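Heads up, one of the protein chains got dropped from this complex, but the rest are sitting where they should.
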Amino acid sequence: MQRYDESAAGRRWQQRLYVIIFEHDTPAGKAFDVVLLAVIALSVLVVLLDSVPSIHERHGAGLLAAEWVFTVLFTVEYAMRLAVVRSPLRYARSFYGLVDLLAILPTYVSVFLTGAQELIVIRSLRILRVFRVLKLPEYLAEAGYLSRAMRASRRKITVFVTTVLMLVLIIGSLMHLIEGPKSGFTSIPISIYWAIVTLTTVGYGDIAPQTPLGRMLASGVMIIGYAIIAVPTGIVTAELVNLRREYIRTVHCPVCGTEGHDDDARFCRVCGTELPAATATDIAG
Amino acid sequence: MQRYDESAAGRRWQQRLYVIIFEHDTPAGKAFDVVLLAVIALSVLVVLLDSVPSIHERHGAGLLAAEWVFTVLFTVEYAMRLAVVRSPLRYARSFYGLVDLLAILPTYVSVFLTGAQELIVIRSLRILRVFRVLKLPEYLAEAGYLSRAMRASRRKITVFVTTVLMLVLIIGSLMHLIEGPKSGFTSIPISIYWAIVTLTTVGYGDIAPQTPLGRMLASGVMIIGYAIIAVPTGIVTAELVNLRREYIRTVHCPVCGTEGHDDDARFCRVCGTELPAATATDIAG
Amino acid sequence: MQRYDESAAGRRWQQRLYVIIFEHDTPAGKAFDVVLLAVIALSVLVVLLDSVPSIHERHGAGLLAAEWVFTVLFTVEYAMRLAVVRSPLRYARSFYGLVDLLAILPTYVSVFLTGAQELIVIRSLRILRVFRVLKLPEYLAEAGYLSRAMRASRRKITVFVTTVLMLVLIIGSLMHLIEGPKSGFTSIPISIYWAIVTLTTVGYGDIAPQTPLGRMLASGVMIIGYAIIAVPTGIVTAELVNLRREYIRTVHCPVCGTEGHDDDARFCRVCGTELPAATATDIAG
Partner (left out) sequence: MQRYDESAAGRRWQQRLYVIIFEHDTPAGKAFDVVLLAVIALSVLVVLLDSVPSIHERHGAGLLAAEWVFTVLFTVEYAMRLAVVRSPLRYARSFYGLVDLLAILPTYVSVFLTGAQELIVIRSLRILRVFRVLKLPEYLAEAGYLSRAMRASRRKITVFVTTVLMLVLIIGSLMHLIEGPKSGFTSIPISIYWAIVTLTTVGYGDIAPQTPLGRMLASGVMIIGYAIIAVPTGIVTAELVNLRREYIRTVHCPVCGTEGHDDDARFCRVCGTELPAATATDIAG
C-alpha cells in the first residue's frame, strides 16, 4: 500500500485525493469509482466501434475525437495517481501502474508513428483497469474464495494440463499419420490444433477426419474428452465443497457461540447478533 | 395474492371462478390447469407451424382460423381473470398479467396494422404462460431448491461472468490484431463473438483462425475454456451439496425426533411416522 | 423371475437349460453369457458393415449369409428361452422378450416383403440384447447406484429440462425475428433447433447468426448455456455425494461394528473381517 506524505502540511489535498482515488469506502471514493468505471467502459466501446470498418468510415472523426478526450482524461488521472502516492516509481512499476500507462500510451505513439495503427488495438487492454474498480470488498471476498480454490488445486490442475498436452501431441501425430494432408491434417502442429479443438469439444469443423480409421480414432478422442472434463470439474468442486465446510466450521456467533451458519448469513440464527463479516482475509487469506 | 370481494353476496360465482382459475388444489382448478396447459401448447404449436414457409402457404387459412380461436379463448380468459380478482389493475400490471396480455394483443394489432406481421412472433411468448400452470406444489419445491442454490451463488457467478467477459474482450482484441480481416476477424466485436463461441466450446466454425500464431492462441483459449467450465459447476454443486446437508440436518421426525432422513424419505426410518412434507417454504424459503 | 416347472420329472434338462441360459453364477451360465455377448457383437458388426455401400457391393453375399446364420442362431436361442421358462407368454411380452423377437423378425420379414430393406436397420436394436448379459452382479450394483442417483434427481431434472425447453422456444422466436431467413433462420422450429444446438454447446455451424444484434443475442445464449450446464451436473453430483455418504454410514463390520468403510473396502480396516458384499439390493434397493 502506498501512503501519502504526512510531513508536508501543504499536502493535505494530496491526502484527500489519495483517499478519493485509491480507496473505496468514502462517498467521494465510491463516486470516483463509479465515474471511472463508466469512462473505462465508454473508452473501450469507442475502441470496439472504431475497429468495425463500416463504422470507422462513417464516424471515424468523431471516434478519434472521443479517443483523444478519453486519453487526456486518463492522462490526467495517471498524473494524479503519480502525484498522490508516496512512491511514484513503485506505483509506475506495479501491475495497475503499467496497465494505466498502457491505456494512454498507444494514442500518443500513433501521432509520431504513422504506421502505429495496429498498436491502437492495445488500447483495448484498458478493460484491465476495470479490475481496479472491482476491488470492492463484496467482490474481493468471493474472488478470494474462488481464487483460493484455484490455488489449492494448482498442482492437480498442472498434472491434468500436462497429461492433456501430451495426449494431444500423441493424438495429433497419429492423426497426421492416418489422415494425411488430404483431409487438412497437413502437419503435426495442425493435427495437434485439431486434437485440441476436438478434445475440448469445441469442434469448428474446419479440419475433420475423412477416413474410417481417422473417424474411429476421433470418436475415441471425443469420448475421452467428454469423460476427462470431469477431472478439472471434480478438482475444483471438491475444493469448493471443502472450503465451504471449513468456513462453516470456522465462523461462530460472538455472543452465543453458535456455529454452522449459512454461507450468506449476516445474523446469528439463534440470538440474532450480527456475525463478523466474512472479510477477504478470513476466507481468502 | 389477489382476494375476491366477500362483502357482495352476488359475487359468489366470482369467488368460485377465482378458486377454479387461480388456485390449484380443487378438482375443478386442476382440470382448468390441464386444459389451459393443453390450449397454450396447441396455440404455441400453431405459431411454430405458421412460421414455416411451406406450411404457411398450404395451410395458412386454417392456421389463421385456429389463431383467432385461441386469441378469443385467451381474451375470454383474460377478461375473466380481470373480473374475479379484487384489484384488476394490480393483476394487469403483474408479470403474469402482462404475459397474458402479450399473448392476445399481437393478433388484434395485426388487423389494424397491415405490416404487423413481424409482431406475430411475439405470440410465441405465450409459452411463458406455462409457468403459471407449473406453479404446482411439487415443482415449486424443486424449483425453489434450485433457484435458492442459484441465488446463493449469485455473487460468485457475477465474479465469474465478469472475468469471462474481460477475458473475451482481451482475447478478441488480440485475435483481431493477429488474424486480421482475411480469416474473418474483421473487427474487434466480431473477434469477441469468436472468442465467446470458442471459450464456451460451441465452435460454429464460421470464423476460425488460419495463422499458426492465431491457432496457438486459440488452442490456449480452448484449454482455458475447458478448464474454467469447472468453476460455475463447482460453485453450483458446492451450493447444492450444502443445501442438502442442511436440509437433512433440519428435518426430524415429529414423534421420535430422528434426524438425517434421506431427501426423498416420506416416513421416519425408526418409528415409521409420516414426515412433515418438504414444502416450498421449508426448502426454498 | 420366471421359474422352471419342478413337478415334471422329464423336465430335468429344462431346469438345467434354464440355469445356463437365464442365470449367471454357474460356469456353464457364464460361458453361455460370454458366447452370447460375442455373437451379439458380431451380428451387430455385420449389420454395420452391410450398411456401408462400398462394403455391401463387394461382400454383400457373404454378409447376407452371416446375417442368416445369426438369425438362425438367435431363433434357436429364442425358441429355447420360450421352452424353458414357466410362463412363455410372460417372457414373450417382457422387455427382453420383445428385444429378442425384434432381433430376428426383420430378417424373416425381408424375405416376404421385397421393399423391407429399410426394416433391416431395426436389426441393430440387437445391441439392446447386450443389456441382458450385462446383468452381471458387479455391474448391477454400479448401474443401480447411478440409476438411483438419477431417479432421486428426477423432479429436479424435469424442472431443469422444462426451463431449458421454454428458453429455447423464446430464444428461437427472437432469433427468427432478428435474423430472418437470410442467415438460415427460415422458421421458428429451425430457429429453435439452432437454439438447442447453441445452448448445448454443440455448435454445428450450419446455421449461424450474421447480424450484429443476432450475434449479440447468440453470445448471451452461449454464456447462459455454459453457465447452466452447471445445474444438472450439480444435481447429479450432490445426489452421488449424498448416496455415498449414506452408504458409508450404513455398512458396518459384522464382528467389531466399525463403520465408515471406504467404498471399495472388502475387509474391515480394524479387525480384518470380510465385509458384507454391497449387493444391488443394499445400494440400489
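Note that the chains take the letters A, B and C in the order they are written out, and that residue 1 is the start of every chain.
In this text, a residue touches a chain if its C-beta (ideal position, glycine included) is under 8 Å from a C-beta of that chain, and two chains touch if they have at least 3 such contacts.
Predicted model, so just to flag it, every value in this text is computed and none were measured.
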| item | value |
| --- | --- |
| Touch with the omitted chain, as defined above, among C:Thr71, C:Thr201 or C:Ser219 | C:Thr201 |
| For chain B, the residues touching the chain missing from this view | 201-205, 233, 237, 241 |
| Residues belonging to chain C that touch the chain removed from view | 44, 47-49, 51-53, 118, 121-122, 124-125, 127-128, 130-131, 134, 138-139, 142-143, 145-146, 149, 157, 161, 164, 189-190, 192-193, 196-197, 199-206, 229, 232-233, 235-237, 239-241, 244, 248, 262-264 |
| Hidden partner interface residues of chain A, rising order | 152, 155-156, 158-160, 162, 166, 169-170, 172-174, 176-177, 181, 186-190, 192, 198, 201-205, 208, 212, 215, 218-219, 222-223, 225-227, 229-231, 233-235, 237-238, 241-242, 246 |
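Definition applied: only the chains that are shown with their structure count from here on.
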| item | value |
| --- | --- |
| Angle of the C-alpha superposing rotation, chain A to chain B, to the nearest 5 degrees | 90 |
| Whole-Å separation of chain centres (CA-atom averages), chain A against chain B | 30 |
| Rounded Å distance between chain A and chain C, as computed from the means of their C-alpha atoms | 42 |
| Residue numbers of chain B (touch at least two other chains) | 189-190, 192, 201-205, 229, 233, 235, 237, 241 |
